[in-house]
Structures are given as C-alpha cells and as structure tokens.
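Apart from one protein chain that is not included, each protein chain of the complex appears where it belongs.
Labels A, B, C and D are assigned to the chains in the order they are written; within every chain, residues are numbered from 1.
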Amino acid sequence: MDVVVFVVAAAIVLVGAVGVVLRGNPVHAALSLVMTLFGVAVLFVAEDAHFLAAVQVIVYAGAIVVLFLFVIMLLGVDRSEDLRVEPLKGQRPAAALAGLALLALVLVPILRGHKVITGVHSSSALLRDSSDDTNVVRLSRSLFSDYVFAFEVTSVLLVIAVIGAVLMARRPPKDTSS
Amino acid sequence: MLSVVWLIPALPLAGFVLILLFGRRLGEPRAGWLATATVTGSFVVSAGVFFDLLSRSADERQVVHTLFQWVPVGGLRVDLGFLADPLSITMALFVTGVGALIHLYAVGYMHGDANFSKFFLYMNLFAFSMLMLVLGDNLLVTFLGWEGVGTCSYFLIAFWFTRDTAARAAKKAFVTNRVGDWGFMIAMFLTWSAVGSLNYVDVLGKADSLSHSTATAIALLLFLGACGKSAQLPLYVWLPDAMEGPTPVSALIHAATMVTAGVYLMCRVNPILAEAKGALTVIAIVGAVTALFAATCAVAQNDIKRVLAYSTISQLGYMFLAVGSGAYVAAVFHMVTHAFFKALMFLGAGSVIHGTHDEQDMRRMGALRKLMPVTAVTFIIGWLAIAGVPPFAGFWSKDEILLHAWDKSPALWAIGLVTALLTAYYMSRQVFMVFYGDARWGDENRPHGEKPHESPWIMLTPLVVLAGLSIVGGGLNLPFTSSTKLLDRWLEPVFGDRLAVSSFGPGGKWALAILATLAGLAGIAVAYAVYLRKRVKAFEPEILARAWGVDDAYSAFVGGPGRRSFLAVEWFDRTIIDGAVNGAGAIAKGAGTGLRRLQTGYVRNYALGIAVGAVALLAWFISRGAW
Amino acid sequence: MMVAALHTTASWYLALGAVLFTIGTVGLLVRRNPLVMLMCVELMLNAVNLTFVALARHLNDVSGQTVVFFVLVVAAAEVVVGLGIIVAILRRKPGATADDIALMKG
Amino acid sequence: MDHSTLGFPILTVLVLLPAAGALVVALLPSARADLVRLIGVMFSVTAGALSVWLLGAYATGGDGGFQFVSKHLWIGALGVSWHLGVDGISLFLVVLSGILFPIALLGARPHQDEKAFTAWLLLLEAGIMGSFLSLDLFVFFVFFEIVLVPMYFLIGGWGYDKRVYAAVKFFLFTMAGSAFMLVGVLATVLLYRAHSGILTFDLVEIATKGDFATSTGRWLFLSFAVAFAVKVPLFPLHTWLPDAHTEAPTAGSVILAGVMLKLGTYGFLRFGLYLFPEAARWFAPTLVTLGVIGIVYGAICAAMQHDLKRLVAYSSVAHLGFIVMGTFAMTTQSMSGGVLQMINHGVTTGGLFLIVGMISERRHTREISQLKGIQKPAPIFAACFMVLALSSIGVPGLNGFVGEFLVLIGSFVTYRWWTVVAATGVILAALYLLWAYQRVFHGEPDEANAHFPEMTWSEGLVMLPLVGLIVFSGVFPKPMLDRIQPSVKQLIAHVEEKTGYHQPEVAAGGNP
Partner (left out) sequence: MILGVFKGPAIQWWALTPILVLLGGALVLMVGAVLRPKLFPRGAYAAFTCLIALATVTLGFFLWHDIGEHGARSLLGGALGFDRFSVFFTIAIASAVFLTALVADDYLRREDLDGCEVYALLLLTAVGGIVMASANDLIVLFLGLETLSIALYILAGSHARRLQSRESALKYFVLGGFSSAFFLYGVALTYGATGTTNLVKIQDFLQANVLLENGLLLAGLALMLVGLGFKVAAVPFHTWSPDVYEGAPSPVTGFMASAAKAAGFAGLLRVFVVCFATYASDWRPAVFVLAVLTLVVGAVLAVVQTNVKRMLAYSSISHAGFILVAVQAASPEGTAAALFYLLAYTFLVVGTFAVVTLVARRGDAAYSLDDFRGLGRRRPVLALVFALLLLSQAGVPLTSGFLAKFEVISAAVDRQSYALAIIAMLSAVIAAYLYLRITVSMFLADPADDNTAPISVPASAGFAIAIAAAFTIVAGVAPSVVLDAARHAVPILTATP
C-alpha cells in the first residue's frame, strides 16, 4: 500500500518538478509547481506529517503560488520562454553534468540502505509512541520548547519581509538628476 | 734623524694640504715654490736619514718606525709604519732629489697655466704617495702609495682634461694599472694567509719557510702588479698614451719615479723571489722581451715624448731583466741612473716643446741646438748616457745588467745587446731630428712662425744639474774593485747572499763591456747615416709606429668582444632578470584578466560556479567516507 | 505480490528528495525567467523538506518536522522579498530575463 | 645592562624622536614651508646629535655585547617586548643614519610639498633607527616593514618620470621578500616555544637558548635570507634597486643607498648568523657565490648604463656583494670589513647620489651623453665627485678601501678562489666610475654644460662632512674597528660555539 502511495506521489512530484523546469510559460511552470507541492503534501501524510501536509497545501500551494501567479500577471511576463535556445554557451551541458554529478554524489551515501541514517532515535520528542498525542500536539510541543527561539526568529524574518516588500515595491521618489 | 723618517712623506703631504686649502690665494708662483720647498725638505730629511743609516753598522741599517695602528683586525695587524733601510732611503733620496728638481722646473714650465696651483697640489700629493710607497714598512702601506701614485698619475695625465685624448689616456692608465693592482692585492692576501703578517720584516724574514708554489704565486702576482705600474708587457699600453700629461709629469712620474716602483717592489721582496726561481726566469724574460719590443717601437715614433716613453718602457725592461737575473743592485743602479738621464731628457723635451710653442712632432723640429744651446747640450749628455757611451752613467749600469743577463742566459744577453743597439739608434735619431739637420719648424703649417727660444733659467737649472748627474752617476757603482762598488756595499744588508755574482773574470767583463759599447756606437752610426747624412732611407714601418698593433688589438678586443659581452650582461639583466620580475607581475595580471572572463555578470553562470563548487566539495568529502 | 512485499524505507524518500533537489538545481541553472528560477529554489527547499520529514520518521523524532515548519516560513519570506525585488527590477526593465540583468561583470 | 649609564632611554628616544618630529611636521600648516623646514631639520639634527653622543658614550673594550639595553613588555599576549640595544655592529649604522638624514634633508630639498616630504623622511628615520636597534624579532619585523611606506611615498611623490613604477616595484618586491621572513619569524618563535615552553620574540634569548634541528634551521634561515637578499639586494633579486634608486628623489636615493640597503646585510648578521649559525654556514658558499656574482655582475651592468644615477645604483649592487661575501666568509677580518663597508658604502654612495642629484638639479638630465666637460666650469664640484668616486673605487687612504680590503683578505683564507674573482671587482669599479667621470667631467664642455654652476656654499657644507668622513675613516679606521671588532668576534665565537666551526688561525690571530 505505502509503496503504491509513494510511487504515485513521487511520480506526481517529479512530473511537476520537471514541468517547472521544462514548461516555457511561467504560468505553466507555476501550475507544475503546485502539482509538485501537492505530491509532496501527499508524501508528508505518508510519513506521518499531517500537520505539515496541511500547511504545505495552505501556505505553499495556497499562498505562495498565488503570489507567483499574481506577480506574473502584474508584470505581464507570462510570455513563453523559448527553451530551445540557450544564450550562455556551455551552460546547459555543464548544468546537466553538474546536476548528474550532484545527484550521483548525494545518492552514493543514501542508497547504501537504511544503515546510513546513523542518527540516534529521539529520546524526548518522539514522533510516535504509545501515547495518543496527535501530530499537532507533538509538533507544537517541540516548537515551543526546543525551538521557541527559532520560532521567534521567524517573526523577525517576517518583519523583514514586510519592510522589504514595502521598500522594493515603493516607487522611487522623483529622480532629480534625470 | 731616523725618528723623523715620517717627515719625509709628511712634508709633501703638508704641502698638499696647504695648497688644497690656500692654493688659490697662494697663486702663481708661490704655490709652486711651496711645493718645491716641501719636496726639497724631504730630500734634506732623506739625506739626514741616509747619513744616520750610514753611520750605523751594516746589520743595524734597518729601522722600523711606526706611527699608528692602521687596520688592526683579529690576526691582521697593519700599522702605518715606515721602514728605513738602505733600499728605501736610496729610493727616497732619488725620488725627492729628482722630484725637487722637476718641481722647480715645473714652476717655469707651468707658468701661465690657469690651474697652476692645482698642478702642484697633485705633484705634492704624488710625492707623498711615492714616498709612502717607498718607505712603507709593510705591503699595505706600499699599496697605499702604489695606488696613490696611480691616482696622482691619473690626475696629472688628465691635467689638461678638456682634451679628450688626455682624459682617455688617464682613464686607461688607471684601469690598466688596476689590472696589475689586482695581482698585488691577491699577493697580499696570499702572503698574509701564509705568513700571518704583511710587514716586510716578518714576511721577508719568514720567506724561506714559504712553500715553493706559494712563493712563486706571490712573486708572480706581485710581478703582475709591477708590470702594470712599470709598464711591462702586456700591461705597458698606458704609458705611451700617458704622454698627454704635462711634460714635468712625464719626467717625474712616467720616467723617473713612479714607473720604477715595480722594480723597487721586486727588489724589496727579493727574499721571496729567491724562493721562486721560476718566477725569476719569467721576470727576466718579460723584462728582456719588453726591452726589445719597446725599443723597436721607439724607432718609428715621431712624437718627441712618445720616443722617450717607449724608451722608458725599454729601459724598465732592462731593470726587470736585471731583477730576473738576480742582479738587484744592477737594477737599482740602472733605476737611479735612468732617473737622472731620462728625467733630463724629458725635461729637455719639455724645454723644446716649451720653446717651440707646444710642438711635439719631431718632423717639424730640427737644428734647434743653436737656438736652445743649454737644452741641446744637456739633452745630448742624456743621449750619450742612455746610448751607453762610456763614461756616462748609463754605460755603467747597463753594462752591469748585461753582464748578469749573460749568466742568466746568453739569449737574454743577446736580446739586451740588440736592445742597446736599438736604443742608441733611436735616441740618436731623436737628437738628430730635434737638434741637428734642417730647421723644419718655420713652414707654412705654423701660423705663428715664431722662432723657437731657449727656456728660462728656472727650467734650465734642473737640466744642468741632471746632466751633471748623468755624467757622474756611474760613479755610484764602478765595477773596478769591490771598494768602488759603493751601491753594492750599501745595499748589501737588503740583498745579502741573494745577490747574483757574476761568473766572469775581469777579462770576460771587459769583453762584454766593449761589445756593449760597440753596439751603442753602431746604433749611433747607423742613425747618423740615416738621419744626418741621409745615406740610407729611414726604416720607420707603420707597424712599428703602431707598436706592433698591440694597443690596437687591445682596443679592438675591449671595444669588440669585451663591449659586446658587457652589453650581453646588461641585456640579460634588463631582459631576463628584470623581465622575470615584470613577468611575474604580468602573469598575475594575465591571470586576473583571464579569470575576469569567468566573472561574466550572468547570474546563471555564477550559480553554475556554485554548483560545480558544491560538486567538488561533495566529491572530496564523499571520498573521505568510511565505507 | 512483489509490490505488496515491498515496504518503503527512508531511503526511497531520501532518494526522491535528492532527485527533486537536483531538478531544482538544474532548473535554476537553465531557466532564464527570474520567477521560474525562484520556483526552482522552492523545488529545492521542498526536496529538503521531504528529506527532513523522511528522516524524522525514521528517527522517530518530531523535531525533523518542526524544522520543516521553519523552512516553510523562510520560503515564504524569501518569496515575498524575492518577488519584490523582481518586481522592482522588471518595472525598470520590462520583460528582462536573468541574462539581461548583467550590467556588472568582470 | 640597562640605560642607567645615561639616565634616560636614549635608544628609545632615537626611535621615537623622529617619529614625533614627523607628527609635529604633519600638524604644521603647509603654507609655512620655512617653519616646516626648521622643525624638520631640528628634529633630524637632534637625532643625529644624539646618535653621535651615543657613539661617544658607547663603551669600548667590552665583550662586544649589547649596550644601552632597554626592555619593556609591549604586547604581552604575543610575548613581544620593546627590546632595544646597540652593539658594535649596529652602532655605526645608527650613527650613519643619524648623520645622513639631516644631510639628505638639507642637501636635497624637494620642489613641492615640503611638509609631506619632511614628515615622510622623519618617519623613515624612525623606522630605520628602530630596525637597527631592535632586539626583538617582532619589533624588528615591524620596523623592517614599516620603512617601506615612507620610502614608497618619497619615491612615488617626489621622484622622476617613472617614479610610480619604481615605487610600486620597490614596495612589492621588498614586501614579497618580507612575506617569507614573517613566516620564518613566526616559525622560529613557535618552534622555540615548542621546545622551551616560552612564547617570546626576544632575539637574544632565542639565539642563545634556541636549538633548531638542522634541516629546520636551514629552512628558517632561508626564509629570513630571502627577505634580506631582496633588501641587500643580492643577485638575482636586485632589479628593484636600479629603478628605485634612479627614480627616487635625491634624498630618497641617499637614504636608500646609504642606510636602507644595510637593513639586508645587517639582517644577515644580526638575525641570519646569530639565530641560525649552522644554517648560515651551510648556506655560506651559496651566498658568497651570489655575493661574488653580484660584485662582478653589478659592475658590468654599471659600466653599461647611460644614466648616471643608474650607474651609481648598479655600483651599489657590486658593493653590497662585497659585504655579503665578507659576512659569510666568517672570519674576523671579513666580517669587520663587511660592517665597515656598510658604513663606507653609506657615506660614499650617499654622497654620490647627492652629487648626482645636484647634477640633475642643474641640468635636468642624468644622461651621461648629455653631460660633458663639467670640470671646467665647476672644478670644486668635480673634485667632490672625484673624491667620492675614488672612495667608491677603493683607493687606499679613503674609506672604501679599508672595508673592501678587509673583506677580501678575510675571505681569502676561507674562500680563496671566490676572492680572486671578487678582487676583479676593483678593476671594474675603476672602469665604470672613471669612464663615467671622463664622459661627464672631462673634455671640452659644450654649450649646455659650459655654464654649469659651481657648487654653492650650502651644498659644500653638506658634502663636507661626507668627504671628511671618507678621508678620516680611510686613514684612521681604528676607532671604528675597535668598536666593531669585539661584537664581530663575539658573533663568530657564537657561531663557533654552536657549530664547531673554527675560523682559520691566521684570521683569529694565531700562527698560520
């Protein structure tokens, strides 16, 4: 069962990802991204990350991709990019080579089996145990104890994002020199 | 009197300092008088020291007088000290004596020169240096004098520095001498490393402990120095050119005193020479060959001073022949007599030049004896002396040299004899061309057409004195009995048993003397036939006038391969060494320019760089894995 | 039957993450549209998230999931700022691709 | 041993006084050139006077150890002390610096921006004094490096046409050399710490107590040697020198040749030999060979130069070759001669650069072919040049000879054939200098040179002390040798004790 889920979801993820890369039209790319994000959400569920799966769909697919589409429309850059031409000589073969090498190098340790994951099993913040705490409870406990500082730092990030968006989007004052 | 031996060089030095400070204010002629007075004073002191020494027994005639420590470092102790012994005092006497006369002469000769006082400045400095050379009690003080006279020679040759020829000649003299000095220096180093001292007393006392090869090396290296200073083959080339200097300079430095320094040095280190028989032979051969070589050159010179210059080289060759034959006293004897007559002739030539308004070409002279009687008579005395006509001074000394040369090798004697003949020939040629024959000085080439005139008394006085000395100089060492060999006896403490003793009996000696005299007379006769009677066409080939082309060959070498090799080194420095430095800079810049191309400005290229870097790092780390 | 006998292991997920990460990387390298490049970064972050979640499950450790939460926030912030920048620049140079934005180089 | 003999830390004052002068000058208004000059001269003359006083107060007859030592902790964390001291080797270099700086300041005034010029020059003096006096590796390195900056600005700011190229080349070349030394210094100190447990940069302590493995010592020596060889400069690392000397303003050339090059030779003695005697001995044949090559090579290059200043610059390469040779021949005579030659070369070549500066000041050219017959309009000028040239040639009775002679005679007992070759340098020296003299001063002056102004009184006053020194130390070098010798002997004894080397008996004073 889980194999089937994995295979199907993985297929969705990969097709979406490839779509992002290969669809010339940015709108199509964005939609392919949504596909991938959904696939990932499915895999999250399969991996006992229910809360994250929800957030993934809501925040990512819901908010972020919409933002993308919004900007595409705002700027009117939905023209298709001609993917047959590559202005930078050698970029594509080099990118392919680098990608392959990267993949190979990362897969080398990963594919050596589960023994490669040498980390100790958690002793305090278990994902599954005999108690019937939900995933959300466990997650929030972790979030507000070990990661409470990180949680607070994300607020700083968001403040910055706000300021940044304001600063970037604001039209510059009249240029006196031009 | 011995304790004031330092006064001998100090007086000219004082003269030098005074003229240096007040020369302009003193002006002409007081600067000249001052200079003459200081050298005369030195002569007087030398004489005093001489008599002091004379009053001592033979084995006490060697006194070292130290002024101060000069260069004391570790095992090297060199003092500024003087060695008063018969040899050095003999030298001091004739240096100061002849020097004083020439100074006096120069007061007249340099009359009117813009740099009158400067001339005497140099002259006094020269006298000082020469006396240091002679009186120094160690090799280094001698070297001080040695270089000092060379420097003064440089100054004085270039005295009329606006003439390019004079400037070139001066430089040539100095540099050529330096080649010899190189030998001198190495000899000093070798001496010190072998003996641990540079003092003559120590070095000469331990000379017999030197190994044969060391002694030979020292002797030959010192001889190299002597060759430079005394203008022997192959380093003679500077002396003819040095005639660019004022004539008193030629007389004093390039005839009477400085050039004999080499001979003096050889005599001084005779104990070392005694340990190096091979070196002696070399010296004898070089001396003899130089004598002959220079005599042949003199035959074809037309410049009145150049004839004398080659003659000087030739006569110096004789002296080295004597040294090489072990006849040190004969060398010294000839040195003294030569100083008399050669100084006389140079001064006479100067008088002629002075009288003919700076004419030096003998072809435009002639018949001057009537116009310049004193000059002519004294010059003729000098001629007879050098030609070896008895009883003039030259006869005695030359005869003695030839006598010992025979003992060394009959071949050397033969060369000496031929040289004697040539000497008589070319000197006669000179006398005939200058003082006899037709007057050639009034031709259209001479715009002034002024009549030559006799020189003033101040110039003639030294001529007369020197002429007198040239006549009686032979009396210093008459070979008749041992009691008449004054010089032999006087110098005995210096040379001791190292002095060669002639193997001839009285008969042999007479025979040789007559042969030599005949040779001299023959030379005169031939010259008479050629230049006065014009019976025979003059033999003056171009090759002899150019001194067998030796000088040209040197110039060709220096200007050709020498210069080219220097230029090659300079090129190497500029192109290879500096090029490497600039090249390193260029490589850095080139690398920068090349790497710049990777900085394309395209963000995707940059990302690719990061990805490649990540792959490389991953590859490295993965390869380090424990599998 | 063969399929039924199989069970997914963490390695499967990790491998999928690696592939996804690589696709994102390559995508960023070959796409010229800055917006799509930004999407490719999102792909990479998702790959990491997938990895974290798989590891969290394998290690039975919830903190792996907590981390993903933060990554989501970071991704959101990045997108906001990134889009702001892209908007700002494309307003000055409409229709520009990443390759057109290369005033500075060398 | 401390500075109690004088009651105040004279060495520290010698270093800091010029620096303070530079600061004061920098704070003056630049419009007051007269004030700038006055203050600048005052400071440099005071420092010079102090250095002469030091010379007087220096005790002779001791064991040649350091005197007027002052030692204070500077950077505790690094084990760095402000450790100054003077011995016979550095004494005269300090005095020379003290004398040459006022001369350079007085004798070669700049055309523009006198204030900055004076300030840089004073700063340079501080740096040089510090280099010669420091007995701490860190302090030495700091001063050794810092001198580059003022010199860089002096060359670049007040030099001739290619000044920027020359200044940059000088800076980078020297800095590249120092790069190795810095690594060497640190390695030395850290290895000493590893073996003794003490972190210190103290030269004396490391030299006397340090014990480096043979190959380590050689590497360390090499790292120092590169820096010093560049500074000296030793063939083939010399090509910064002709450019720097030629393009530098006169004062810069005077200081560069007079004292800065000695930082290299001094460094060899003070740091190379003292710290790594074994390695120094091992490298000695190489370094002597390079020195000899430098002697001949420098002379040949000098002979072929068209530019008078460049000629003098190359002559420095030759002269410094003698010093290096003397240093590594390792006999009492050769080393003492080397030290003496450092002073002599400073005086002589400094003087030559001054006078060449005067020529180019008058004629706006240094091309030998443009100059002719100057002796006629300016005999005293010519005489001055002649004395300097003769000193450089090494005519006995002048200073140049004594040093050269001692180097050669001392080297002869340990490096016979090298010395034979090196001695040819004296021939070549005569060749290039007299040839230059002939072309510049002899002959009939042409139109451009016929009115060459004679030396002025003030110029004469600047030259006078140099000429006086040249004659004095040529005739009576004993006072100098008496101070140099004990320190040299001590250094040789140090080498002998550490390596089992014995200098030949004849050099030490025994029987050959």
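By our rule, a contact is a pair of C-beta atoms (placed from the backbone, for glycine too) under 8 Å apart; a residue touches a chain by one contact, two chains touch by 3 or more.
These numbers were taken from a predicted model, which means no experiment stands behind them.
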For the chain not depicted, the shown chains it touches: A, B, C, D
Selected from D:Gly156, D:Gly294 or D:Gly425 as touching the chain missing from the view: D:Gly156
Chain D residues touching the omitted chain (full complex): 75-78, 141-143, 145-146, 148-149, 152-153, 156-157, 163-164, 167-168, 171-172, 175-176, 179-180, 182-183, 186-187, 190, 219
Interface with the unshown chain - residue positions in chain A: 105-106, 108-110, 112, 115-122, 137, 141, 144-150, 153-154, 156-157, 159-161, 163-164, 166-168, 170-173, 175-178
Residues of chain C (touch criterion as defined above) contacting the omitted chain: 14, 17, 21, 24-25, 28, 34, 37-38, 41, 44-45, 47-48, 51-52, 55, 58-59, 61, 63-64, 67, 70-71, 74, 77-78, 81-82, 84-86, 88-89, 92-93, 98, 101-106
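Convention: only the chains that are shown with their structure count from here on.
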Between chain D and chain C, distance of the C-alpha-averaged centres to the nearest whole Å: 66
Interchain centroid distance [CA atoms averaged], chain A/chain C, Å: 4
Chain centre separation in whole Å, for chain D relative to chain B (CA means): 37
Residues of chain D whose C-beta touches two or more other chains: none
Touching two or more other chains - residues of chain A: 88, 91, 94-95, 98-99, 102, 106
Residues of chain D touching chain B in the complex: 169, 172-173, 236, 238-240, 297, 300-301, 303-305, 331-333, 336-337, 373, 375-376, 379, 390, 395-397, 401-402, 405-406, 408-410, 412-413, 416, 419-420, 423-424, 426-427, 430-431, 434-435, 437-438, 441-445, 475-478, 481, 485, 489, 504-512
Parts of chain C lying in touch with chain A, wherever the complex brings them together: 3-4, 6-16, 18-27, 29-33, 35-36, 38-40, 42-43, 46, 49-50, 53-66, 68-70, 72-77, 79-81, 83-88, 90-91, 94-95, 97, 99
Residues of chain B that touch chain C when the two form their complex: 596, 599-604, 607-608, 611
